[in-house]
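What follows is a set of notes on a single structure, which appears directly below.
A single protein chain has been removed from this complex, and every other one stays in its place.
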Amino acid sequence: MNTLQEFFQTSPVPPNTLAQGLWWIIGLPLLGAFVCGVFGKKLGRANVSLVASAAVGGSLLISLLAFWAVNDVRTAATSAYAALRTPYTLAVDSGTWFAVGDFRVNFGLQVDHLTAILLLVITGVGFLIHVYSAEYMSHDDGYWRYFAYLNLFVAMMLTLVMADSLVLLFVGWEGVGLCSYLLIGFWYSDAAKAWAGRKAFITNRIGDFAFLIAAFLLVTLVAAFESQATRANFGFPGGSPTTFSRGLDAQGPLHFEALKTFSRALVTNPTPGGAVAAVTPDTPIATGPLKDFTYGGVLTAVLLLFLLGASGKSAQLPLYVWLPDAMAGPTPVSALIHAATMVTAGVYLFCRLNFLLVFSPVAMGTVAVVGALTALIAALIAFAQDDIKKVLAYSTVSQLGLMFMAVGMGVFWAAIFHLVTHAFFKACLFLGAGSVMHGNADETDIKRLGGVGREMKWTAATFGVATLAITGVLPLSGFFSKDAILHGIHQTELFGLPWVGPLVLRLGQLVAVCTAFYMTRLFVLTFWGERSPEARAARAHESGATMVGPLVVLAVLSVVALVYGLNLINGQPVMENFLGPVFEPARRVVSALGTVRVEHGPIGVGGYAQAWALALLGAGAACFLYLRFYPTRAGQQAPAAVAAVRRFTQNKFYVDELYELLFIKPLKALSFVLYKVVDALLIDTVAVRGTAWVTTRVGAALRYVQTGNAQAYAAVMALALVGGVAYVIVRFLTP
Amino acid sequence: MVPTSNYLLLAAALFCMGMLGVLVRRNALVVFMCVELMLNASNLTFLAFARHRGDMTGHISAFFVIAVAAAEAAIGLAIVIAVFRSRGTLNVDDIRTMRH
Amino acid sequence: MRVPSIPAADFLPLVPAIILLVGACVLLMTEVFLRSPSRGYQAPLSLFFTGLAGAVSLSSAFEPARPVFQGFAAQDPFSSAVTLVVCVALGLAVLTSSGFLRSRNAERGEFYALMLFAASGMSLLAMSTELITLFINIEVLSVGTYALTSYLRRGTRPAEAGFKYFILGAFSSAILLYGAALLYGATGSTKLSEMAVVLPAALAAQPALVYAGALLVAGGFAFKVAAVPFHMWTPDVYEGAPTPVTALMSAGVKAAAFAAMIRVFLVLGKGMDPSVPLALFSGLAYLTMIVGNLLALPQRNVKRMLAYSSIGHAGYLLVGVAALFVTAEAPAGDGFRFFGATPLLAPGLSEVAARADALKGLLFYLLAYTVTTVGSFGVLAALERSEDEPKGTAWDLDRFAGLAQRRPGWAFAMAVFMLSLGGVPPTVGFMGKLLIFRSAVDTGLVGLAVVGVLTSAAAIYYYLRVVVAMYMRPAPEDERIPVTLSWGTELALALSALAVVVLGILPGTVTDWLQQASTLWLGQ
Partner (left out) sequence: MNAEVVLFYAFAVLALLSAGMVIASRSPINSALSLVATFFFLAGTYVLLLAHTIAVLQVLVYAGAIMVLFLFVIMLLNLTETEGERAKVTFGRVAGALAAVSLFALLALVVMGVKGAPTAMATAELARFGTLAALGQTLYTEWLLPFEAVSLLLLVAIVGAVVVAKARI
């Protein structure tokens, strides 16, 4: 064990050398995108996919080195904001990007444990999906555009996770949104798909707007703190007001180290009642546009705005509606962008800003409750969906809700753990769905599939493994990650909001049952049973090796990722130990402010059993319903009178009907109502379409003021002048 | 002595009459003449204030305005001719191919 | 009689304008003496003079500010920066012109000469510090652009555009002049430096006269910068003018007019109740941002869409102008601030520093907008076919369908321009917006920043529609490739796309330079 540890703690490339090469992780896919986009048509199909895959593959190799290097004991980055060294962080700073007065942003990357894990997920899953796409897109004319966008997306996503400041993160944030928009609309053929792209676009802009305002507020907040903070605030090792100011001058206030130092200084208060009073979260701001608000209050507002931003990108209430519609794009895109990587950006954002989030129990509670409600609503809606990709899309929304729950309750490591396992099994599910569509003449309606498992053995097997994983059956990774979340929530209590934890926990357990149910339904209806008579293709055909290969790898990964959840190191799960340094600042804030109370305890066998029972309950119910109950009723369209008699005579049927009446019908109705009212009517029609409609109408109406008559234009000018002069008269000539 | 404000009032009246002409006349050439009227009203204002203050700056300004008016007339009349050549009318209501 | 002596050194700041003037005269002469059928030399020749003028203005950018010609003009970093922006716009416009004109068989020395004349007017306008000089220079650039607008006379559009521009332009000049006359009456001078001295007394005696004059002058400037409600000529004129001229108008004229407006109102604002210019420019900025962007939304004619978008961008620039009039203590009773009225400046920011920041943001935005918009008009110029012009379909969105397959380079450049206009990182447009909004937040104009961010979010929608058309719609089958290939266009597109991306990723050098220039000018 020790040798193994030592092996991993000695990077083959010296960390300082590697830090200089971090640019290549982004640069390679960017180069790939350039080559594919500009020369794609001339290169030909095979070369384009080779270039694109090789670019991501190369990026994966460097990411592996980086992952290795962050474990190296020699690795540390110097902080410009305090005389400290941040251990286990690779950082490179290329100097000033731009400066506005004393607001400065540098161009720099950093890789710590959190980023390293995400790098592996993005490049790893990305690489597999590139390989898969080579066959999947083999019949499409726009393959070079497709690979160019896909490479560009990978580059942008890598920028997002490697950014060392909120500004560069925002560049990636916008970039992935743009690529997603381009890829959703890749097959623009009808108005519905065009609308899907537009909807994704509008909802994301709402989120981006909130993000920007939050960032602006944060800059103002740090500036206010800089002018107000006292020496007492910097009573931690290496801290001093001058160093902090010098750091702000050198790297700017939106660098993550700046925010980290800010959070640390805000909770440092060595001598309560000492000579110099320290600024605390309850201190009102003295100067500037935010005067008289408290630091804590503004931080809460900032975090809630970030939540709105994250809801847009990560498809949470109320901005989740775009994700199911985004399934209009090619399936590998759904797997990469709308399941594994981009949609987790919101989770990443909060984990990155963990030290700010824990300042505000209100914000944490809101994040947790929003996540829980999203998870439940999406899971319920997934019940009644018949489109294989729509089910998976709602399932993604639901799983993201689980991650938000974990983030909101401060169990950051579990959120990241679930993010990783989810990336594996959901990518596997999506690619499996793509394979099913590929082999069944692009059929997506699960009611018209059935029995596919017999012809597509590999697809069925991998899909099955992934289904078990997401369901949370014991030996698979999904079980561990989901259980880590629920267990973590169970142990946590938010200060002042004791009801949030239990509520979220119960909702989470309910979501687990629902997940098991609809995923089992999906699997059973697609792969088992008889082939539907309405099927488009009489026989399915298994996909080729380049499509099955990634499926197998992802299925294996969704099993072996469980290693992260085992208590191997210091009695902690591997993932928790690994991410320890990243969430250390949050722990420091929590221990100073007491915003979150954690009772540590190992996961007992009872907890495991409970979780397993929940999964089995849902899965069992689905198996019963779709394997036994519905098939026996198939074709029984008897006349009403006969049916009534039989219902009364055949006891079994009577029970069944009652069961259906009491349980299935209301649930289905609820699912339907949620879908129709909340999703389709309220959010889609009123909020999204309504905004677009109103602005376009107003624009179109204003347009007709533009009559083309020069005199009318002059008249408008004259009227404006009259108004202005009248104002002057009223203001200065009336006594 | 006539008070300065009377001169200024006359100028304001001429300025607004010019503006009225620009806004209501249909013939492009007449619209242009009304702009000239507005420039003259400004000149009168300059001269009235110059006399009021006993300062020659207003005179020089008026001199330059006359020169500018000449330049504007040259280019403006050329454009009016071009418009007439391209559509055979100088009616402002008809010069509106581009709109909305 | 006192005869003031004007030292030879006073002519130094005029050198860029004189170079442009000499260039224009040389180009006029070539038409007379070099009667060769090929006029391929004219664009490089104009480019040479433009580059020379730009280089000279760059070299004098860090000279300390000083008045020249008895206070009729000023040599300062601000005027040098604006002249440089004008030269960039002119150079790119000249590059796109050569191919555009040649394909219409209309390449003449007069065209380039008029462009250079107009640009020298812009350069002179940027340094004028006396109302009559200012008025004359506005006329120089206006008369040049009037003529350029109706330079091509196929169909009815160019003459119509020229007519509308001329009649409304003359109308607005008359208004500006009347305002200047009222200001003269109130202060007894037309020199800004002398007015600044007398203004407090004049305001005490006759406030209505000063404010009415200032308002009329502001109206005249608002016309030139296309601020709502003085914007209505913009779409019609931009549509009808030859596309390279539209490019010059949207970038160069706007830059020069903004420069003059800032100069005049910085002086007038000193004596006034500071809430008046603040309210004036904030109000204009709100209206311009909202109306300009809303009007662009339903446009399918890309040229008109860009015209409306240029109105929207004037709105963002006006946000920067409003930020220039912030004061350390709060003016009483104005409703243009959101988020609490008392503390205006961000902590640790002095009034001068805040103004320098705002000015830097403005200048950077002007530069950013110039390279982006001239580039996008360049693509438009290369794509339009002269036979479509009379029908008005030359700029329809459908012309862009499938451009990515036919001309991937152009499509890429256009996509970059559209993203930059929309303010998507990492382009120069994003950087410009960031600087402007940041300084608005710093000066407490949060409402303006919020509306700015919201409208630019809405604006992305119509910009991306062009990108979607280029990359996602199939090219029309029957159409032959309708391009006018010329080295000038290719070079202009490559240069401006490169500038958009490079300045977007590494704006550091330029912002440092502008910071230095702004501080140098305002810090005195």
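For reference, chains read A, B and C in written order, and residue numbers begin at 1 within each chain.
Rule of thumb we're sticking to: a residue touches a chain if its C-beta (ideal position, glycine included) is under 8 Å from a C-beta of that chain, and two chains touch if they have at least 3 such contacts.
Keep in mind the model is a prediction, meaning the values are calculated, not measured.
Among the displayed chains, contact with the absent chain in the complete complex occurs for A, B, C. Between the chain not shown and the residues C:V15, C:A106, C:V267 or C:L454, the one that touches is C:A106. Only one of the listed residues, C:I136, C:A170 or C:V264, touches the absent chain: C:I136.
Where chain C meets the omitted chain, the residues involved are 1, 3-4, 6, 21, 28, 69-70, 72-73, 106, 108, 110-111, 113-114, 117-118, 120-121, 124, 130, 132-133, 136-137, 139-140, 143-144, 146-148, 150-154, 162, 182, 185, 206, 208-209, 212. Counting the whole complex, the residues of chain A in touch with the unshown chain are 707, 709, 711-716, 718-719, 721-722, 725-726, 728-729, 733.
Contacts to the hidden chain, counted on chain B, fall at residues 1-27, 29-30, 32-34, 36-37, 40, 43-44, 47-48, 50-54, 56, 58-60, 62-64, 66-75, 77-82, 84, 90-91, 93.
By definition in this document, only the chains that are shown with their structure count from here on.
In summary, the chains found to touch both chain A and chain B are C.
Here the spacing of chain A and chain C, counted between their Cα centres, is 42 Å.
Centroids of chain B and chain C (each the mean of its C-alpha atoms) stand 26 Å apart.
Listed for chain B are residues 19, 22, 31, 95-99, each touching two or more other chains.
Shared contact sites, meaning residues of chain A that touch two or more other chains, fall at 703, 706, 708, 710, 714. Across the interface of their complex, chain A is touched by residues 19, 22-24, 31, 92-93, 95-100 of chain B.
For chain B in complex with chain C, the touching residues are 8, 11, 15, 18-19, 22, 28, 31-32, 35, 38-39, 41-42, 45-46, 48-49, 52-53, 55, 57-58, 60-61, 64-65, 68, 71-72, 75-76, 78-80, 82-83, 85-87, 95-99. By the touch criterion stated above, chain A contacts chain B in their complex at residues 703-704, 706-711, 714-715, 718.
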